[in-house]
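The complex appears here without one of its protein chains, the remainder shown in place.
And now, subunit A:
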Amino acid sequence: MKPPPFGYHAPRTLGEALDVLAGTGEHGKVLAGGQSLIPLMNMRLAAPAHLVDINRLGGLAAVETGPDGVRVGALARHAQVERSAGAAAVQPLLRQALRLVAHPVIRNRGTAVGSLVHADPAAELPAVLALLGGSVRLARRGGTRDVAAGEFFTGPLESALRPGELAVSAFFPALPARSGTAFREVSRRHGDYALAGVAALVRLDGDLRVAEARAACVSAGPVPVVVDVTAACGAAPAGAADWEAAARAVRERIEPEDDIHATAHYRRHLTGVLAAQALREAARAAVEDAAGNAGNAGNAGNAGNTAGRAMGHGAGDAAENTAGRAMGRGAGDVVGRDGGTAGQEGAHG
């Protein structure tokens, strides 16, 4: 099908874009990658009266990395962030998650910030921002505000973005010391929206015991659901933490729904399985991270042994993980929504 008519605006500067958005108000929508918005328009599920195409605002395409984290500009494509070695070094969860977003060709156009503003609870990046406690920077004519992830996602496809505002960047905080991350999901076909998915972060203390463990779940409620499982898994050494208890805590917290792809019951079960896998993998990465840092400090012997033990403990997981991936890979039939996963945005929530 074809998209309905709209007024097309192609501002050359950020100021011009904000002026247009101020003028169009709730009738204006921002077009960046368009990989979610244009399918919606082609299917006549969205019919914005005005589109403000920000693709000429090259200044918004930057991916800036610093010790505190990664700031991703509104025009940075998924593929660009995925390839950024600097971003991966500062916050590895970004690349881990982006590899699961739709297909490579979609990732060439879709934008990370657009995906956040689209606020699809089945999408990966909102879960990443929520897990890390990141924020989105919203500009309007005459001002800018930063909205924390916890307040940004307000419902399915709804965000705190107001009419007249443009999400100019998002900030993903850096990985803390002695920490690791992982992202696990299962989808019917490679590149589809996930039936269930979990992003995990584990931080260890100086004795390599779990100091903090959190999981963010996709397709598990109206917004990304972040569950702090630190208490559930116990302050045990990374290799001996009770990840199954953590998985139970996750299952209790989420509110998945039935749809044609899966029942709520199955989603709840699957989310628990993926949470245990992702947390275990994040803990392993945290042990390696601690070993690496200790090595730099001249303590490689001890920490290396600890890393070896923790790695060995996880030997059984490899098969489990492969099975998880295989489940996500079904070759299968055609009908799917994968076109939508990637980026773009909405001017009103």
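In this text, a residue touches a chain if its C-beta (ideal position, glycine included) is under 8 Å from a C-beta of that chain, and two chains touch if they have at least 3 such contacts; residues count from 1.
One rule holds for everything that comes next: contacts and distances are computed from a predicted model.
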Per UniProt record, name of the chain withheld from view ["ABC transporter permease", "ATP phosphoribosyltransferase regulatory subunit", "Cytochrome bc1 complex cytochrome c subunit" or "(2Fe-2S)-binding protein"]: "(2Fe-2S)-binding protein"
Touching the absent chain when the full complex is considered, from A:53, A:212, A:242 or A:288: A:53
Absent-chain interface as seen on subunit A, which is shown: 1-8, 10, 31, 34-35, 38-39, 41-43, 51, 53, 55, 79, 102-106, 108-109, 190-191, 331, 334, 336-340
